[in-house]
Every structure is written in C-alpha cells, then in structure tokens.
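Only one structure is covered here, and it is reproduced in the block below.
Missing here is one protein chain; the remaining ones are kept as they sit in the complex.
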Amino acid sequence: MQLFFEQLLNGIAMGSIYALVTLGLALVYGILRILHVAHAGVYTVGAYIGLFFFQLTGSLIIAALGSMVFCAMLGVAIERFVYYPLLKYPPYVPLIGSIAVMLAIEELCRLIAGPHILTFAAKLPFPEIQLGGITISSTLMAVYCITAGVLAFLWYITSFTELGLAMRATSQDIPIADAMGINSHLIVSITFVLGSAIAAIAGILVGIYYNQVYPTMGAVPAYKTLALIVVGGLGSVPGAVIAAMLLGVAETLLIGYANIPLPRDALAFIAMIGVLMWRSEGLLGSR
Amino acid sequence: MSQALLDIQELSKYFGGLKALDQVGFNVMGGEILGLIGPNGAGKTVCFNLISGVYRPTAGKIYFNGQRMDGTSPHQVAHKGVGRTFQIVKPFGTLSVVENVLVAKGITKYNRFSRIWSTWKSKAEINEALEMLERVGLKDLADRQAGLLPLGNLRRLEIARALLVGHKLLLLDESFSGLRHEEIVQLEELIRSIRETGITVLLIEHNMRVAMGLCDRLVVLDHGSKIAEGRPQEIQQNEKVIEAYLGRKEASDAA
Partner (left out) sequence: MSAYLITIATLIAIYAIVVCGLNVIVGFAGQISLGHAAFFGIGAYSAALLATKGGLSFWTALPCVIAVSAFIGLLLGLPSLRVKADFLAITTIGINFIVEALFLYVPFFGGALGIGGIPRVMFFGIKLKGLAFFYLCLFFLVVVILICWWFRRSWAGLACFALREEESAAASMGISPVRFKLLAFVIGTGMAGLGGALYAHYIRFIAATDFAFPVSILFLSMVVLGGMGTLWGPVLGALILGALPEIFRPLVDYRFLFYMVLLLIMIRFQPGGLLGERSAVRRVLASIIPGAHQ
C-alpha cells in the first residue's frame, strides 16, 4: 500500500509536469489554432538556460527568471517569424514549420551544449513532509507547489483580468476582436510569453527532478502533449490539465504494477485514439 | 394538380434550444420557379441544407419524386439529380474554371468503381464542359484559376456546376447577392432559360424585386416558421409578410 501511494505521488508529479508543458500548447492552440510542437523545444531551452544561470550564479531564482525571460523571447520570435506569416495557409503548413523549429532547436542545443547528459544538482527550497510513513521529498513538494501556483496564476489572469477577457475574445475570432479595438497581435504575443515562460519553469523542474538535462529531452513531450490537448478537447486549458494529470498517474501506475509490454510513450496515443472513438471532441471540448 | 417534385412535410431542425426551422411544409411543383424568401435568420439556408443532405432533420419528412429523401447524405442527394449552389461561394480554388465544371460532369462516374479510372482529359469531355461555360458566359475564362475570379463570375461558375448535377432540381442560394445590375439581368435570363429546359428551380433570394419578378410562387419564412405562401402579387399584399420585413413595431406605428 505504501508503494502504491509513493507511485501515486510520483504519478501526480509526472502529471503536473505534463500539465505545465501542455498548458502552453493548449493556450496557443486556443488562440491561433496551431499545433505548437516547437513548444517542447522552448521547454528544452528553458532547462538549458536555467542550468546555465544556476551554474553561473548559484541562485535558483536568477536561473528561473533568466530562463523565463529568454524562453518568452524565444516563444515570441517563433510566433512572429514562423507562425504569423503562415497563418493564411492550411494548418499543416505551420505544423510542418513548427516541427522543423523543434528539431532545429534540439540540434542547436546538441551543438552548443554537447550531446551528453548534464546534471542539474540543485536543492529546491521546499520542506520535506512526512505523512503516515510516506515521505514527500522536497523536490516533489516543489513540483506540486509550483504547478499549483502557476495554475492559480493562469486561472486568475484568464478569469479576472482585462487581459484574460481580451485573450478569450481573440481566441473566438481575431477579426472581430480587432474590430472591438483589441490589439490581437499583441494578445497573441502575450499568450506566447505566458506559455513559454511556463515551459521554462517546467524545463527547470524536470531538469532538477530527474537531475538530467539533454538535447532530446523535449522529443517525447513534444508529441505526447499533442495527444494530451486532443484528449482534453482541442483548445480547452482545463481539459488539457486534467488529461495531463490522468496520463501522469496512469503511466506511473501502469508501468509500476501492470508491467504492460507497450512503452509508456505509446500509451498517451492509445488513450487518445480511445477517447476520440468515444467522444470525438475530447473530454472538455466543444462542438 | 400534378404530383409535387419536392414535398416537404413538417420539417424541423433544432440546434440545441434554437429552433432554426420549425414544422415547415411546402411543395415544389415540377417545372416551376419557387422562391424561398424571408428576413435574415429566417431559416432559408437551413432549409436548403436539410434538402441537400448537409443536415439531418430533427423531425419531418422530405419526399423527392415520391421517395423519402431526408437523412440522405449530400453526395447521394446529388446523384438523385439535385444540384445546389452555396451562399458563400465554394470554388475549387486551385483548379481552373473548366476543371471546376468537369468535377461536376463526373457525377455520372463517381458511383461506379469501374468508371472512375477513365480519364477526364478527353476532347469530348472538355468540349462539353466548355459548352456549359459558354451557356453561363464564362468560356473566355476557362483556363483561369477559379480562386482568382471575381464574385460575379464565381456565382455563374457555381450555377454551371450545379446545372450539370441538378438535371431535375436546382437549389440556388442567394445567387444574385453581390452582383451588379447588368449581371442580375443576365442571370435572370439564364434562370428562365434553365426552366425552359424542364428543370425545376428552388431559390433563396434577398432582393425582393428579383424574387417577385422571377418566381412563379413564393414561400416566406420568418424565425423558422412558414408565414405565407402564394403568388408574388398575393405575397406583396400579405400583412404578415409586411410585418416580418418591416418589423412589428414600425408596422403598428405606421397603422
């Protein structure tokens, strides 16, 4: 039973990290209807830049801030130079562009930082908790708290601020939002800033959680998160978060107990095809 | 009275709580031009989409030539001899004008697996397609890319395509909207000549003068319900219709 709870806690942590990466993807899909595969590249860059600043200064706060700023700029650059000019084409055109950016970022990371795995030995300033014989490590606590904080912040932004209102208007219909006096291009850029900064946090968390940073760390999340936003209902942020949590827990428990022959990476897609057969609009999707 | 070509009985379509069409019934007689008119949001295009199989009705029946047709998918409706145009024109953008027409000519092939392998690039097929383009006045533009044509030409291209499919019934969805005066006159001529060849026409029209002048009978929809049906002169004097078009308030103010 204790093992089960430990697995469950790990699963929730896994799900939290998936959720942080998937958030950006769901936000971008919601507003531009683009499958932003390169988002996982931003996440990889986030981990590297975070590690770089951490080694330089020894401060996690500076590492996180530096990484978030850099990733936000990277995200906006991708939006301005790749997606925006391609919006008028059928959706597979920006998708192919996005995949190319993703793979180019992986290659750049490999060429600059080297192909080997770097360690990210940082101690996160969170307390360790003992609960009836189960220890929740400070890293796990950090993952939980930061994820909860990010989700609460995002929920506040989208629900209670004028920015959130403008974001929702833009995601409904860009020309109409423009007609209402919203600078939709600015809103799109802000969406990329938010999503990319969150991806930077996710990258650093994963780097510390596994104590590993490597060029292809974004490869699996890149495609798995696509499955997650489909399961959640394309463009639905809460749906994506729920799907991410479910997948994290399901993966950890299935690998830990059932010993299924399929690798965990295929699991997300099997779940996705199952959900699509059952509800073709996803868990929380409309239409 | 001869048997109706199209017999629509208590047709309803709800989208969630919205009653887009509510128990509407009317007949279209063989060889006539029937106009479907009404203010914006009256349910005209919904009615077209139900007839052409894009939507499945919530309730009601559609008989075509005495056979049930509701719930039939769009391509099967086409194979029964019903052609349609779209309110928002839908050309095959990267194909040429003549290729657009050829797609419609293929209707005799698409249902037979053995026939779809023959070629459409034959002299005979292309000449027939050009004849159709000549009829709608687009022959000179045959090799142009369809997506680059102005709206007036696209409306005529849509009619050319629909004519090849709808040898029994033609559904024209606001084919006059966005056209200049001369173009409207030409198109009226064309529709009359189509009727001469024995094809029945059901059209949605916003321009009242065009509808009155062209149609043998009119059916008026408002808020998803049929409020009047009759010859143009009768409709012109129908109080419900005047109310629907002018708005209840102004109508009572005027009285």
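Order of writing sets the chain letters: A and B. Residues in each chain are counted from 1.
In this text, a residue touches a chain if its C-beta (ideal position, glycine included) is under 8 Å from a C-beta of that chain, and two chains touch if they have at least 3 such contacts.
Everything quoted here is computed from the prediction, not taken from an experiment.
Put simply, the hidden chain is in touch with A, B once you look at the whole complex. Among B:D7, B:D22 or B:E99, only B:E99 touches the chain left out of the display. Here the missing chain is touched by one residue of A:A113, A:C145, A:A169 or A:L276, and it is A:L276. Within the full complex, the residue among B:K19, B:K61 or B:H79 touching the omitted chain is B:H79.
In the full complex, the hidden chain is touched by chain A at residues 29, 33, 35, 81-82, 85-86, 89-93, 95-97, 99-101, 103-104, 107-108, 111, 223, 226-227, 230, 234, 261-263, 265-266, 268-270, 272-273, 276, 280.
Interface residues of chain B with the unshown chain, by the touch rule above, are 52, 54, 73-75, 77-79, 83-84, 86, 90-95, 99, 102-104, 106-107, 109-111, 115-121, 145, 161-162, 164-165.
Rule of thumb we're sticking to: only the chains that are shown with their structure count from here on.
The mean-CA centres of chain A and chain B are about 49 angstrom from one another, to the nearest whole unit.
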